[in-house]
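A single protein chain has been removed from this complex, and every other one stays in its place.
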Amino acid sequence: MKIQQQDIAKQHEQLQQEHREAFAFQQLQLDKKDIDTDALIQKIGAFQVAIPSWALGTGGTRFGRFPGGGEPRSLEEKIEDVGMLHALNRASGAISLHIPWDIPKDAQAIKQLADSLDLRFDAVNSNTFQDQADQKLSYKFGSLQHVDKSVREQAIAHNIDVIKYGEALGSDAITVWLSDGSSFPGQLNFRRAFQNTYESLQEIYGALPEQWKMFVEYKAFEPNFYSMTVGDWGQSLLYANKLGDQAYTLVDLGHHLPNANIEQIVALLLMEGKLGGFHFNDSKYGDDDLTVGCIKPYQLFLIFNELIEGMDARGMDHTTDLGWMIDASHNVKDPLEDLLQSVEAILIAYAQALLVDRKALNEAQLSNDTVSCQEILQDAYRTDVRALVAEARHRNGGALQPLKLFRDLEVRNSLIRERGSKTVATGL
Amino acid sequence: MKIQQQDIAKQHEQLQQEHREAFAFQQLQLDKKDIDTDALIQKIGAFQVAIPSWALGTGGTRFGRFPGGGEPRSLEEKIEDVGMLHALNRASGAISLHIPWDIPKDAQAIKQLADSLDLRFDAVNSNTFQDQADQKLSYKFGSLQHVDKSVREQAIAHNIDVIKYGEALGSDAITVWLSDGSSFPGQLNFRRAFQNTYESLQEIYGALPEQWKMFVEYKAFEPNFYSMTVGDWGQSLLYANKLGDQAYTLVDLGHHLPNANIEQIVALLLMEGKLGGFHFNDSKYGDDDLTVGCIKPYQLFLIFNELIEGMDARGMDHTTDLGWMIDASHNVKDPLEDLLQSVEAILIAYAQALLVDRKALNEAQLSNDTVSCQEILQDAYRTDVRALVAEARHRNGGALQPLKLFRDLEVRNSLIRERGSKTVATGL
Amino acid sequence: MKIQQQDIAKQHEQLQQEHREAFAFQQLQLDKKDIDTDALIQKIGAFQVAIPSWALGTGGTRFGRFPGGGEPRSLEEKIEDVGMLHALNRASGAISLHIPWDIPKDAQAIKQLADSLDLRFDAVNSNTFQDQADQKLSYKFGSLQHVDKSVREQAIAHNIDVIKYGEALGSDAITVWLSDGSSFPGQLNFRRAFQNTYESLQEIYGALPEQWKMFVEYKAFEPNFYSMTVGDWGQSLLYANKLGDQAYTLVDLGHHLPNANIEQIVALLLMEGKLGGFHFNDSKYGDDDLTVGCIKPYQLFLIFNELIEGMDARGMDHTTDLGWMIDASHNVKDPLEDLLQSVEAILIAYAQALLVDRKALNEAQLSNDTVSCQEILQDAYRTDVRALVAEARHRNGGALQPLKLFRDLEVRNSLIRERGSKTVATGL
Partner (left out) sequence: MKIQQQDIAKQHEQLQQEHREAFAFQQLQLDKKDIDTDALIQKIGAFQVAIPSWALGTGGTRFGRFPGGGEPRSLEEKIEDVGMLHALNRASGAISLHIPWDIPKDAQAIKQLADSLDLRFDAVNSNTFQDQADQKLSYKFGSLQHVDKSVREQAIAHNIDVIKYGEALGSDAITVWLSDGSSFPGQLNFRRAFQNTYESLQEIYGALPEQWKMFVEYKAFEPNFYSMTVGDWGQSLLYANKLGDQAYTLVDLGHHLPNANIEQIVALLLMEGKLGGFHFNDSKYGDDDLTVGCIKPYQLFLIFNELIEGMDARGMDHTTDLGWMIDASHNVKDPLEDLLQSVEAILIAYAQALLVDRKALNEAQLSNDTVSCQEILQDAYRTDVRALVAEARHRNGGALQPLKLFRDLEVRNSLIRERGSKTVATGL
């Protein structure tokens, strides 16, 4: 199943009048505010979010999994799925692989396939939170933190392998997410767990190619329920600072204690030059891994507001200087539809945050005019930017309404016909 | 200080062209969806939110209070402040009094003043969470729950007094919020505390005039830090069901444990015919009492979505069948500006929720099309309804942009000139 | 593998001197407080906690499962495992089955096996949170709440089947835990979900044998991440009250929002005559399903304090009038050792709560002497009751130190020899 350029064109024909009206209105509003619409649209159009290979199939919880059909059965089919998303929205031009679920047998062929779909390979991800069938030693009690040096060595070797797979595909970063921690008071010596983890990370860091980054992801809880050995941004930053210039903190929206102020964390990490990447999703309770923007869209906007402010202050490029990825689990939605909704929500938040009148905000802040600060932020947030996002997509060759086109073309049915209704993609 | 009709007209002149454009665009969009814009605007215009008398001055925390100037020094001045808000936004046509902070000495005169400003008296509020200077017995260990019957009787008598004050002014409801509870394990016998509270409420209930309602407000914690004797909606509903048909639960957005699904609570209380009223504010951590919509505007929209769905299902009138009130504390903003922002946020959420395509949502729900359910909700939420709200206000004689007019007229300076810069309104 | 009486006797011989000393000291202390040690020990000895059949194997999270060896491969082996626990601690004299994981093919034989191990069958548990291989319709979008009547009927029929299996084994209660809910705003109409669930529960209730109870379990979140259709005690109580006298609320310690006051919930449910049963475990973040008492042992004590107070006030029998069960998941511990630790923690908390000087506590409460209230509770809690619990066990024929005996006898190794090292018990 492939999206054809003519399908996109056909939808454009149907919808363009309505789109033109809405876009014209937006443009008019922007003109009044002396905002350069074309520049804005260019920024929106340049923004790309990587799709993780494990999010292309139905996810599950420990209580069960309710698979759909037509899920990708191979790395090739996963890449094709991302290619299709990217064809639709022109904003999903990267894929993030997970080893060992996605070991490329023929890296050259895989790379060509991706190239043909205009995709690049984003950060590669290691997995030491599960035991694989052929694995010598178990990660039941951790991997990089493990009290047994031979387990640590096995986990280090795995991570170095992952880097090599990534190199072959043109990735330039590895994300290390550890489930290491403890479920019971007393189970770990916290200091030893930290030191072991640090030394293990040093070994992996030592194997990084020159231009590579290492992202040290943190998580407050789950699957360990008492402590996590990289449990919050403070711990991740400790590791990253000790490791060196190529190590960064990675923020996943769902990996915090209740009520954490994530936007402040983002701002401080940018201040320290140590924010490396971002995993998008949404949640109400924990690492719920829901569609981006489905629960707290205003928080997402506030985070983008800090990202833009902080990146601009350091002269960073919005598109390339941070790793942007979705990390979600699709338990009750079609995974591809879910991803289309997530990317849309990200672009909307990004566009709204671009609209923030930073000069006025700065002045209001400097005069402690809290009422105006809120007005300025909410003026941007309350703006209906959907026509701007659609226009950016259109100019890049994407569909005005990707989800609608996905449905109109009955993509899922085609995939089921091609792949069967009982396929199960690797992943969570 | 009074807002003159000509001030409003003058602003309209300045802003009307821009407003007309935005409104025309909205109307066009609504037409395409076969939504009757005029009917919609009438609903928005009819919606009224009561202003609590204690929110007209600067609030504080246990750590300190940083008062502003020009705060109302008397009940009359409080009413004038609400009158001014109402003149500006035509959506604050009620005031909710707090006894003993606002005891009207001459009810007739007070009523006339309110009438002259087009204000009615919303639910009256009793206070047994503080000791008053002239009070015989202390509420240190609770009021309606107290182990000492004479304390309970004092608190009951106070509540009955409050009803009488309310009757004289034309109120038709009393809100009973109790800080009763315990700060230490063992301090209370939970069952006895419940029974005492229930019996006390019965006495107050017995004194209710025929058309009156009693709102039993719940709160999860603070100022008691271990248990609250009306601690959640389940407890409030228990009391309300035992008391009778005139007793209802009142929901305050800030009175829940972290991550509570308030919109579901609202839906179930409506289902049971026991939702009585609503206190608006916003919060991140607890009962932070921040400006409505400043932290979780999507949650506010989802709540309105349930309110409308549930009220329509019971044939309830949106404007009159529930008690709508703001309950916030203005620690770092001008209280009147804060209230204008809150009312605006409420109207925006209400308008967006009115836009939800209920027929389509129902169909999507019935076919478990979760993706469409979200699309339908977010299509309404992402719509920029500000021109609709402004138009509704304008048609009612209010200002297109109340906050801007408040600032342009330098209302606060006038109030400081009139009332002085060191005034402190009664309240928290 | 069976624990022999002589093994227990042998341990007693080794440990009895130390035990005698500690017990004598405890007895002396109790004598001074005029507490009848024998009566106390009898109460402790009578207390029985059911073991769920799914907790006999290694549990897992969505991220992985690290099985141990020697897990039970059949219902018979599960019963044998519980029998072994009961032989060791004489406090695990019941097993709670889960259908369809534990369908008894020959109920008579199963019953005899249980009888021979002095076990009875506690509440049976239905499962509509997973799809079974041979199942017609999917529970992906709920079971008793489902918008499609035929799905509801399937789920109702399953629950009625469960009752029949339970009847054949001598159970007298069914626990209905529903994962029904929604993961996205808009996915459900809350009222319809409630009504469908209620009507479905009515059908099941109608099939209850005369002496049976139905336990309606609630849970705040997971596996649904936006709403749960039986989400808190207030909702469970609504269902139970509407259903009738045989319906009760069941409390699981891990099923609450952060910071919930569970002991107050327990007290109120007992007050209403609607507390039916209890699932023990411990947790820091959510439904972590950790060993009882490993995180918040004082909370456990406070809960038992309310249970005893409330049951005594209603003249209820501590042992038989509520359903007591462990519901935990053993991810990094040997399941049987974990269960031994859990039962021990329960008995310790129960014994401590029995020591609370209720007369003095009542007096302190009635005089608002909060300091004394705390002293009285903590005096009981700080008491080292382990010798009392051991003595109660000993008098019942159990081991002084069950966990030590389990290890000394190398039970796990025997089980691995018998059953193999790659067995995986059914369950989570």
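A, B and C are the chain letters, set down in written order, and residue numbers restart from 1 in every chain.
Everything below uses one rule, namely that a contact is a pair of C-beta atoms (placed from the backbone, for glycine too) under 8 Å apart; a residue touches a chain by one contact, two chains touch by 3 or more.
Small disclaimer: the values here were computed from a predicted structure and weren't measured.
Visitor: Among A:I174, A:L377 or A:L400, which one is in touch with the chain left out?
Guide: A:L377
Visitor: Given the contact definition stated above, which residue among C:Q246, C:Q374 or C:N396 touches the chain not shown here?
Guide: From the options C:Q246, C:Q374 or C:N396, the contact with the absent chain belongs to C:Q374.
Visitor: For the chain not shown, which residue from B:S126, B:Q187 or B:T249 touches it across the whole complex?
Guide: Of the candidates B:S126, B:Q187 or B:T249, B:Q187 is in touch with the missing chain.
Visitor: Of C:E18, C:D36, C:D115 or C:E418, which one is in contact with the hidden chain?
Guide: With C:E18, C:D36, C:D115 or C:E418 as choices, the missing chain is touched by C:E18.
Visitor: With the missing chain put back, one of A:Q108, A:Q135, A:N259 or A:S421 would touch it. Which one?
Guide: Answer from the full complex: A:N259 touches the omitted chain.
Visitor: Under the stated touch rule, tell me which residues of chain A contact the chain that is not displayed.
Guide: 140-141, 147, 182-192, 194-195, 220-221, 226-227, 231-235, 237-238, 257-261, 263-264, 267-268, 270-272, 298, 302, 305-306, 309-310, 313, 361-362, 364-368, 370, 373-374, 376-377
Visitor: Can you name the residues of chain C that touch the chain not displayed here?
Guide: 18, 21-22, 25, 28-29, 32, 258-259, 261, 284-285, 291, 293-298, 332-334, 337-338, 341, 348, 370-371, 374-375, 378, 381-384, 386, 403
Visitor: Hey, which chain B residues sit against the chain that's not shown?
Guide: 59-64, 66, 129-131, 138-141, 179, 183-185, 187, 220-223, 225-226, 258, 283-286, 288, 290-291, 294-295, 331-333, 428
Here, only the chains that are shown with their structure count from here on.
Visitor: Please state the rotation angle, between 0 and 180 degrees and to the nearest 5, that superposes the Cα atoms of chain A on chain B.
Guide: 180
Visitor: Suppose you list every residue number at the chain B-chain C interface; are over half of them used by both chains (same) or under half (different)?
Guide: Copies use mostly the same positions to touch.
Visitor: Highest contact-pair count belongs to which two chains?
Guide: Going pair by pair, the biggest contact count turns up for B-C.
Visitor: Rounded to a whole Å, what is the gap between the Cα centroids of chain B and chain C?
Guide: 43
Visitor: Listing for chain B: what residues touch at least two other chains?
Guide: In chain B, the residues touching two or more other chains are 258-259, 261, 298, 370, 374.
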